[in-house]
Every structure is written in C-alpha cells, then in structure tokens.
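A single protein chain has been omitted from the complex, and every remaining protein chain is retained in its original position.
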Amino acid sequence: MAGRLSTIGLRITHAIPVILGVVVVSFLLTRALPGDPAVYFAGAAANEQSIAEIRTALGLDKPLTEQFLVYAGDVLTGDLGNSLSTGQPVLEDLANRLPASLELTLTALLLSCSIAIPLGVLAATRPGSAVDHLCRVLVTAGVSLPTFFTGIVLIYVFYYLLGIAPSPLGRLDFIYIEPDHVTGFYLIDAAIAGDWETWIGALKQLVLPATTLALFTLAPLARMTRAAMLSALSSDYIRTARAAGLTEDKVLFTYAFRNALLPVITTLGMVFSFTLGANVLVEKVFAWPGIGSYAVEALVVSDYAAVQGFVLAMALLFVALNLVIDLTYTLIDPRIGFETK
Amino acid sequence: MSDLATASLPAKQPDGALAHAAYVLRSNPVTLLAFSMFAVLLVAAILGPALVPYDPMASNAAQALQPPSFDHWFGTDNLGRDVLSRVVVATRLDLVISVAAVALSFLIGSILGSIAGYWGGWIDSVLNRLFDTIMAFPLFVLAMGIVAALGNTVENIVYATAVINIPFYARLVRAEVNIRRDAGFAQAAKLAGNSDIRVLAVHIFPNALPPMMVQVSLNLGWAILNAAGLSFIGLGVRPPTAEWGIMVAEGANFIVSGEWWLAIFPGLALMFAVFTFNLLGDGLRDIVDPRQRT
Partner (left out) sequence: MTYETSRRGFLTGVGATALGASVLPFLKVLPASAAGNDVVVAVTGQTINSLDIHRKGTNRPSYQVAVNVYDRLVSFGTKTLEDGSLSYDYAVIEPEVAESWEFTDDGMAIVFKLRPEGKFQDGSPITAEDVKWSFDRAVSVGGFPTVQMKAGSLEKPEQFEAIDEFTFKINLLRKSKLTLPDLAVPVPMIINAKVAREHATEDDPWAMEYLHKTPAGSGAFKVASWKPGEQLVYERNDDWTSGPVPAVKRVVLREVPSPATRRALLERGDVNMSFNMPNKDAKELSGTEDITVTTTPVENAIYCLCPNLSFEPFKDKRVRQAIAWSVPYEEVFQTAAYGRGAPLWGGQSATPADIAWPQKFPYSTDLDKAKALLEEAGYGEGFEVPLSIDLSQSDWMEPAALLIQENLAKIGIKTTIEKIPGANWRTASLVEKRLPLHLETFGGWLNYPCYYFFWAYQEGHLFNSSNYRNEEIETLTPEALHMPVEDPDYAPKIKRMIEIVWDEVPRIALWQPALNVGTRNLAGYEYWFHRQLDVRGLKKV
C-alpha cells in the first residue's frame, strides 16, 4: 500500500510541469487575444482618460512579466481574480457553474454508456453480421452530427412542435425552487432534500441536452467496446476458457468483458474530458449555466481572468481524471503497476 | 484507440495486403459504401463549382428565404442565395480545411513523435510534457483561443485544428517507434551503415503508417466538425464564403421561424462528409488490423 501511495505521489509530481505549462500557455494565449479589455469595459461613452484609469485598475499597464508574476502569485494563494463580464470572483463563478457542466456531462455519459456498451458487445459477438453493420452506421451517424445542430433540431421538434420537452431554460424551469446547495448537482441535491417534484423537473431539463451530447459520445464508446471485446475474444485465454468448456455467457462476461473494460475506461476518460470541453456549444444552445458557455463569453470579450481560471480548472480536472483512470486500472487489473514511461 | 492497431505486423506482403483489402471490402458492404460516398465528395469538391446551377455568392433580395422548389432544390437563404449551390461549392473548402489541418498535424506529430520515440531521454520527457500540456487544455477552447488570437482566416482555422491534433499523432508514432527502435530489423539496418535518420524514416516509421491512416481518417471528420463549431461561435471563415459550419450556424437561427432548409441541408452535407470519413476510418482499421482476419 505504501508503494502504491508513493507511486500516486510520483504521478502527481509528473502533473506539476503540465499544470505549470497550462498556466503559462493560458496566460500568453489570453494576452495574445486581440482587443483591449480596458476599452471594452470602459463602456459606451468612455474617453482616453477613463480607459487609462481602467487599465491601471486592472493592472494592464504593467509589463507582461510583472503581470505574469502577479497572476502566478495570486493563483498560488487560490485567487483566480475577478471576472470582468460577470463581475464575480472567478473562483466563485467556477464553483457555481462547474456542477452544472459536470451534471450534464455525467448524465450524458451515463446515458451513452448504457447504450454504447451493450451495442458494442452485441456487435463484437456477431462481427460482420447485419447487426454489427447497423450498430456501426448508427453510432457513426451520431458522431457525425454537429452538437449545436442536433440540439437545435431537438428543441425545435420536442419543445416547439410537439411540446413534450420543457422550455430550454437552463437547469430548472423557474417555477421550481432550486434545491438546497449540497453538491451543486440538482438531481442529487433534490434527492437529498427528498423533493421529488424538483428532481423530476431537473431531470426533464437534462433530457434534451444530455441526449444531444450522448449521441455524440456513443461512437467512441461503442467502437472501443466492440474492438476491445473482439480482441479479448480472439485472445488465447478465451480460447482456453472455451476449450475448458465454460458456458458462452461466462466466457463473455467474466473473462472477455472484464478484460475489454480497460481500454473502454481509458476511452471513457478521454471522452469525458473532451466532452466537458466541447459541450460549450450545447450549453450555448440550451442556455445551460455551465463553465463551457462561461468560457466562450469570456473569450469573446477578452476577459483574461475568467479564461485563465477556466483553463486551469479544466487542466486540474484532466490531471485528476487521469489519476483516477490509472487507479481504476489497478483495481480492475492488479497486474498493471504504475511504472512510468 | 491506437494501441489495438499496434499489433499490426511489421512486414506485410503488398499483394497480401491488397488481397486482404479486397476481401474486407467484399465482406463489408459498409466500407464499400464509405468508399463510394468518398468518391461523391471528391467529385463535388473537384467539379462542384462547374456543376452548380447558380452563382453561390450572388444575392437576390427578391428571392430571399424561398422554400425548396423546382428552381431552387434546397431553397434560398436570407440574402436570396441558392442553398444547393452553396452547399455543393462549400465541399471543396471544407475538405481543404480538414485535409490541410490533418496533414499538418500528421507531419509535425510524426516528426516530434519519431524524435521522442527514437532518441528518448530528456528530449522525450520534454516533448511528452508538452503534449500533456496541450492535451490538458480543453481542446475546443484552445482552438477557439488560437483563432481568436490570430484572427479568423482559413489558415488560422487550419493551424488551430492542427495544433490540437498534434499530440494524438505524436503519441501514436512515439509508441510505434519506441517498440521497434531496438527490434532486430532496425539493428540490422543500423549495422548495415545506415544513419539514425535513415533507419528511422525508411525502416521504422513506415510501420506506424497503418494505424496512423486510421487516425487520419477519423480526424478528417473531426476537423470538419471542429471548423463548424468555430463557425457557430462566430470564429469561422469570412463571409460570403460558403462553408457548411457557418451555414448551419446561421441557418439555426431560422429553424424556429420555419425556414428549416437553411440549416438542414448544409447540416446534412456536413454529416455526410463526417460520416464518410468515420466509416472510412473504421473500414481502414479493419483492413490494417489483421486480428480482424477471422
């Protein structure tokens, strides 16, 4: 166990240069953005003087290296600065919005897994059959749709034409009362509070955006499941197991599936971090108050602190996620150690 | 996704590979379909501007927002431009963006990955951390940032898409090269007096190509979606250039008011192209992965 702890420690030290790199690159990237936040925020009737005042107030008149040192120092103390466009501390904004994005992404992935994995297994057991081809075409069609397009079509059909879906107004129709803040996940918070009306309300809001994202994530998961299952099924130990006369179900689920899980989990991790970054567009369409839409708004107005904060948060999340995946690996397959490349 | 394909055998007989390809195509109608769809795309890209019935740029305010009809099969947009013409003409630009972006990341990724995999050591560590850093970024937002910082032109969309893809190629090549740098055939080539670079380029790198082709094909589709997403945010190509992403993005605002054809047709074209590349990638994987040979 001590060995495992120290290897986790090693993994974390490996992440440090990555985080450092992200801090530097995001700082430089925001500074390379065109436009002058001071001008933007000086407002409609600003003159040279008021713009200069704002520039000083924001510390943008200092040399770049000094700005970076100030920023790095602030980050070390946990201060991500104030967002100019929402007027709130970035940390507060992220804390408010991250649960919304996570809830959406996780729901979408859950939905996606529950469809993609059985589909993948089904396809792998009958490679080359019509079922296999159909699965392939279906999931490929899903990943071929731009998410913003799917989202708008779903809103048009299910809300506007059919009137089945609730109005696409973010996480909760305003007639519901927001559940007490515990985790920030409305489904969990509402369940904790025992408020099932709100729970259903929140779930209803989730259905369309989650479906949009799930359609997009079906393909990598289903494909990887199929490929991993195929390679597991064609391996020697399966042949041995079959030769030993084990039932097909036992072979399939106990041996093959368990081994196929590893690459699927890696893919899941990649898909998760990719989706979290890419649901920018879905959040925009569904007025979802997540961090993706926050980042877009911030980027367009050159809101330095907000963009940097967002990127840093995502990078930390990414590093943490990889750590979790590695840990899961060892749980599923204890043979895999942490030896680093 | 790559690690599966790494099992491909180092030295394949060319005719064997061809025969295998023919076998896979015969036994896999979907891949055959993908190849024929790809042919359609190519025709549209090469001959498109000569085939279309109207000038894709010419506005006609009197004909604005006409639904699909015999004269305008896909209807007209808010400036009265023919949607069919614009959809067809856009094929070339969209393919160029994705092919250029993917080629660029393929090239840079291969070089960096080969260096990291062949020589290892500190250079490997530095490059690895660099790729980690890029991958730790939310990729779409990184692409947005790059385009926003450099200005929204076609070249910058290409660069942005290329940058975010480099790590995937570099990782793949690095792994392939790393496995083989001490393999017998590489050692033999070296002993025969070949330079490191020659061994790397001629003997080792070609082994990484099959899995790379799969990645390329999947990436082409993804690059188109990426460009479309950038357009949706407003960071895409310049108007009045016809491009699927920007057409869907603009058309999306007209769906609720009933002018569905503005977004649906370019959306379908976009889907068609991405779909083709994805199926193609899948098919190529079947061809290069001998484990499929059952």
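Order of writing sets the labels: A and B. Residues in every chain begin at 1.
In the analysis below, a contact is a pair of C-beta atoms (placed from the backbone, for glycine too) under 8 Å apart; a residue touches a chain by one contact, two chains touch by 3 or more.
Just so it is clear, the model here is predicted, and its values are computed rather than measured.
In the complete assembly, the contact with the undisplayed chain comes from A:Gly201, out of A:Gly81, A:Pro99, A:Gly201 or A:Pro220. The missing chain, though absent from the display, is touched by one residue of A:Pro37, A:Gly120 or A:Pro209; that residue is A:Pro37.
Residue A:Gly163 is the one among A:Pro63, A:Gly78 or A:Gly163 that touches the chain missing from this view. Interface residues of chain A with the unshown chain, by the touch rule above, are 33-37, 39-51, 53-54, 57, 84-88, 93, 96-97, 152, 155-156, 159-160, 163, 167-170, 173-181, 194-198, 201, 284-285, 287, 289, 293-294, 297, 300-302. For chain B, the residues in touch with the chain missing from this view are 57-59, 61, 64, 78-79, 148, 152, 234-235, 238-240, 252-257.
Everything below uses one rule, namely that only the chains that are shown with their structure count from here on.
Note on chain placement: the centre of chain A and the centre of chain B lie 23 Å apart, centres being C-alpha means. Per the touch definition, chain B reaches chain A in the complex via residues 1, 3-4, 27-30, 128-130, 132-133, 135-142, 144-146, 148-151, 221, 225, 228-229, 232-234, 245, 248-249, 252, 255-256, 260, 263, 267, 270-272, 274-275, 278-279, 282, 285, 291-292, 294. Put simply, chain A touches chain B in their complex at residues 17-19, 21-22, 25-26, 29-30, 32-34, 127-128, 133, 136-137, 140-141, 143-149, 152-153, 156, 160, 219-220, 223-224, 227-228, 230-231, 234, 263, 267, 273-274, 276-278, 280-281, 284, 292, 295-296, 299-300, 307, 310-311, 314-315, 318-319, 341.
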